[in-house]
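Everything on this sheet refers to the single structure shown next.
Shown here: the complex without one of its protein chains, the others still in place.
Order of writing sets the chain letters: A and B. Residues in each chain are counted from 1.
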Amino acid sequence: MDNSQEGCLICSVSEWEMIFELDPAIYRLSAIKKAAYKFADRFHIQLLTSDSGWIKALLKSKAAVENSKAMAGDFCNEVLDQELREVVAEDTRLIRDLLLRQAFSATSLIDAFGDDSDYHTDPKCILRSALSSPIRVDNTAR
Amino acid sequence: MAIDSQPQVPQEPVQSPQTLFQQLDRYKGRAGATYSLLPFRFLALDATRFLLTNFTGELLVLPKEVVRLFVHHRLPIHSDIYYRLKSRHFLIDGDSTVPVDLLAAKYRTKQAALSQFTSLFMLVTTLRCNQSCVYCQVSGRSENEHRFDMTEPVADAAVDFMFRSPSSLIKVEFQGGEPLLHFDLVKHIVRSVEQRNASAHRDIEFVIATNLSRLTEEVIHFCRDHNVYFSTSLDGPCDLHNRNRPSFGHGSYKDVVSGIRRVQDTLGPQRISALMTSTRASLQRPREIVDEYVHQGFSSIVLRTLHPYGRAAVLGTGIGYSIDEWLQFYREALRYILELNSQGIVLREATAVLLLRKILTPWATRYVDLQSPAGIGIAGIVINYDGNVYCSDEARMLAEMGDQKFLMGDILSDQYKGIMLSEALLSPLEETLTECMPQCSDCGIQPYCGSDPVRHYRSQGDMVGFKPASDFCKMHLGLVKHLVRLLEDEPAAAKILRTWI
Partner (left out) sequence: MLKLYGQSVVSWDGDPFVARLTTDCNRPLAVREQEVLLLANEADCYPEGFRAYVTARERLGNTLAYRPRVLPLPALMGYLTDGDVVHIAPRSGQIHVLYRRHSTANTIFVTGRCNCRCIMCPQPPKPTGEEEHWAPMWLAAIPLMAQDTLELGISGGEPTLVPDDLLEILAACRGHLPHTAVQVLSNGRMFNYMSLCRNITCINHPDLMFGIPIYSDLPYVHDYIVQAENAFDQTVRGIMNLRRYGQRVEVRVVLLRQNVERLPDIAYFIARNLPFVEHVALMGLEPMGYAAASWHDIWVDPADYQAPLEAAVECLTAHRIPVSIYNHQLCVLNRSLWPLAKKSISDWKNEYLGTCQTCGVRANCGGFFASARRRHSKAIHVI
């Protein structure tokens, strides 16, 4: 059948039911669940593991769906987007924690020198003059 | 003053730029070959584009495939889109660490209103009313039922309560029924607050929410002398307004309009504002409603949906409509408002202003119904005529319908601490942070949205609410996406909207 999105097989589509098979190597279970959640106002949803190891999603409509092919496409898109969100969440988990801690901290968590140092000692070498010696830069080589 | 340089000093000849300066590439190279993502959320704006919001709600709209490239660390460094993402703190690379400091500071700024705590105190001075609006959420009592008036002891306890809040701003809103039917108490409260404030030194604002039918000279003079503002309802041109807001026989339009004129003429046009509530009858007439506001000399209009309380709930679909239908009405009304703006007419739509401030500015907003944690109790609070304290207007209406779930306490017998720490308040606050609720926590417009536990409880039986079925969610998604589309795709409209913040 239709295989417009890698790892997301639309097995069957009707005005009362849609069945998908999704590759867990591409889509996290949490992403599939979140996508399903968004459709749970209009569908009863079952998630199973198929024999091939893929996740089978059965969406049984509560009322007849007019444009079921488009709806199926929407579901696949939603899974894709939710997977992307999971990637972002994982990728930014640590920096997000740091940002929240910094937001509620009275001191800097990344610039202790700026916060605590005596400017006379200048540990960050800010005073170092750009003109302490004239530069001879060979820019022709670039 | 602009001091640009030293006076002339005898100088050695200046060396040539080639020998003196490092080239651009040397600094450019410090950015490195890779980048790290900073936290952000996104949702589909349309078929081809995502709307992205960073940690503190800064907005970008990008093609979907670009976002995918970006997330998978394959976006070309030093491309135009890369710079947009970098400048707005969606990514960080090797030449700078200060985005961490800036994002943390911006986050604090967006949350800053929290530390102010409760600033809006809504006092229901009486349930008596002389009108019978079709969507009324108050179940007004007739004019002679004085047992539904707030008493002085309750009023005095309310004033004490207000000053327990740490907020530097205290905004007192007189509600009802019709507050002008019990004006003596309004005067008493205003005077008590002023007296208390002589030593408390807060910023005080007074507003009366009134239908203006009892606007006497005495009222006008008092409000002039004590800097009291007026808020009224104007649903549209005469026939529409009267259909929604009949007044036991004749319509209320005449009173409202003449009241508006009187306040504008005697106290000034800034002293009165109006909002409209849409019923099914309103949806066909966006331009006429806007015209009515212009005609009455307003510079601001609040386009508001029905809430599912009181008579509105009982009457059901007679005056009701779907959110899609309302959004259609809103878009048309806004388009017309923008058209008028381009012709030099000053008129802003207040919901758009609020959302634009969230989207475009670094500042916190204090609108009670669009906060996370929810604005119930901690931004605004309601003290009913009988001394019952509710966390919001909606909570009180729920109580009128028989459900006291959100009753926080009794102002006469309970202490401030007990009321503010009651389970009726803490529970909904804890459970409904948009940062934590399913579908809200990673929603692209989370920074611009809020939670409404009372409404979700009323409509779904659960404070958290199942968002796919939530009208509140649908409405805000529709509003924000529409505004973002205008900002992104319509330069003329965007230019006007950007002046509204």
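Just so it is clear, a residue touches a chain if its C-beta (ideal position, glycine included) is under 8 Å from a C-beta of that chain, and two chains touch if they have at least 3 such contacts.
Predicted model only: the values in this text are computed from it and were never measured.
Within the set B:D95, B:D324 or B:D489, the residue that contacts the chain not displayed is B:D95. Residue B:A105 is the one among B:A44, B:V66, B:I81 or B:A105 that touches the chain not shown. With the whole complex as reference, residues 1-12, 14-17, 20-22, 24, 26-28, 30-31, 58, 83-84, 86-88, 95-98, 101-102, 105-106, 109, 360-363, 495, 498-499, 501 of chain B touch the missing chain.
By the touch definition given at the top, chain A reaches the unshown chain through residues 111, 113-120, 122, 124, 126-134.
By definition in this document, only the chains that are shown with their structure count from here on.
Averaging C-alpha coordinates per chain places the centre of chain A 30 Å away from that of chain B. Here chain A touches chain B in the complex through residues 34, 37-42, 77, 81, 84-85, 87-89, 91-92, 95-96, 98-100, 102-105, 108-111, 134-137, 139-140, 142, going by the rule given at the top. Contacts from chain B toward chain A in the complex involve residues 15, 18-23, 25, 36-44, 55, 67-68, 71-72, 92, 97, 100-101, 103-105, 107-108, 111, 438-439, 442, 466, 468-469.
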